[in-house]
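Quick one: the structure is below, and I'll ask about it shortly.
Here the complex is missing a single protein chain, while all its other protein chains stay put.
What follows is chain A.
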Amino acid sequence: MSSPIRKKLLATAGAALAFTVALTGCSTAAPAAPADEEVSIEFYYPDQVGTLGTLIDGYLKEFAAEHPKIKVKGVYSGDYDQTLTAVNTAIDGGKAPALAIMDQTFVLDLVERKAISSWDDYLKDDESKKWLDGFYPQFMKNSIDGDGHVWGVPFARSTIVQYWNKDFFTKAGLDPEHGPATRSELLDSARATQEKGGAKYGLFIPTSTGTAYWLYQALVQQAGGDGAISNADGTKVTLDTPENVKALEFWASLGAEGIAPSTEVAWSTSTDDFLAGQTAMLWTTSGRMGTIQDKASFDWGVSALPKDVAAGAPTGGGSLMLFQEGVSDKQREAAVTLAKFLTTPERAADVSVKSGYIATSDAAWNDPAMVAHVKKFPQAIAAHDAVADAIPEMATVDRDRVVYQTLAPALQSVLLNGADAKEALSKAQAEITKILAEHK
């Protein structure tokens, strides 16, 4: 190669190198050392419904004004599953966020991996005890383990409720002000709305992979079984009882009899289908109430799910959790301060009014803003009523494999492919027992 070309190449490379060095120099010089008494923490928050992110941004601004010494870096982290991924990556990188809102069912896996700290150390004084005792016990069940350690504090909570289209009820000659209260009323209403009311379908119970187990829990509870499905330590599941089989057979019968589609009822689009008048009734999260209120072009009602042998539905939603990896005691204390700030009754009421999540304590329901909201919008009380019979959400160790990879396909094979309910559940029971045995 000729010398002039080499010279040019080398000069370019040298310039590039010099430029890189200059850039690196700038970036390392930038961050200023924080003052001694200041503490800075990271806080990851997901948003499943589209309204929570803005709310939390606002709360963080208020917090900054009230606690100038605590610098909070709020990180929006997608939905619950993406938040878990983000936190896992941060833990592997040696620097977890001090505080994060996580799906309540992630507790067991995170405890097993020693990723989160218990709240026990921060709940010793009376004020803190009062704070924690204020939450509805139904919302604490997924956060307290068999030994009484507290791992999560409820933030955005929900449960399953039924919505109905009053237009279809009126046309079918049913009472539009009251939804079905029992299983037989449920089936009669569904058929009547289809035959006389002109509804294409009577009842949607979403069958998507991500939420099938959740709706199935409600059906098992109503059939008289143990709707929690898993034990408190998440080391054992019960899927092969007659009540479990009965619940799944009932669910499959909806598709077979044309009350619901025999193909997948997608979780994400089922609310749109209800709003478009495709179905007279819909079972879904109370968190969708805000969307339905905004978009429905017809009158609609909402109430707790109808009972069969028993009544009840699982809770769902997020908890505030304290992480360990790379977090100092001082940072953890700051995180606890932030958590208490985010869960005061006034803010719980504000979250509920603006997003549709269920206010987490009696104090929040009695908050003036909440009382005014219920007066203006009486349907909101349905979520409160549903909490009375709420059961814990199914949670096990190795949850993704147990719930999404094993249970969901088993349910779908019966609902969509016509497999035998008893066989599918026994097979899932055996597979899950095997997975859980790896964790003993």
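Criterion: contacts are C-beta pairs under 8 Å (C-beta built on N, C-alpha and C of every residue); 3 or more make two chains touch, one makes a residue touch a chain; residues count from 1.
Assume contacts and distances are computed from a predicted model.
According to its UniProt record, the chain left out of view corresponds to "Sugar ABC transporter permease" among "Stage V sporulation protein AC", "Sugar ABC transporter permease", "Fe-S cluster assembly protein SufD" or "YtkA-like domain-containing protein".
Interface note: of A:Glu38, A:Asp385 or A:Asp400, the residue touching the hidden chain in the full complex is A:Asp400. Of the candidate positions A:Asp167, A:Glu243 or A:Asp273, contact with the unshown chain belongs to A:Asp273.
The missing chain, though absent from the display, is touched by one residue of A:Asp109, A:Asp308, A:Asp350 or A:Asp367; that residue is A:Asp109.
From the options A:Ser117, A:Thr159, A:Thr193 or A:Thr207, the residue with contact to the unseen chain in the full assembly is A:Thr207.
Taking the complete complex into account, residues 1, 3, 6-7, 9-11, 13-15, 17-18, 21-22, 81, 84-85, 88-89, 109, 113, 207-210, 261, 263-266, 269, 273, 276, 278, 398, 400-401, 404-405, 408-409, 412-413, 416-417, 438 of chain A touch the chain not shown.
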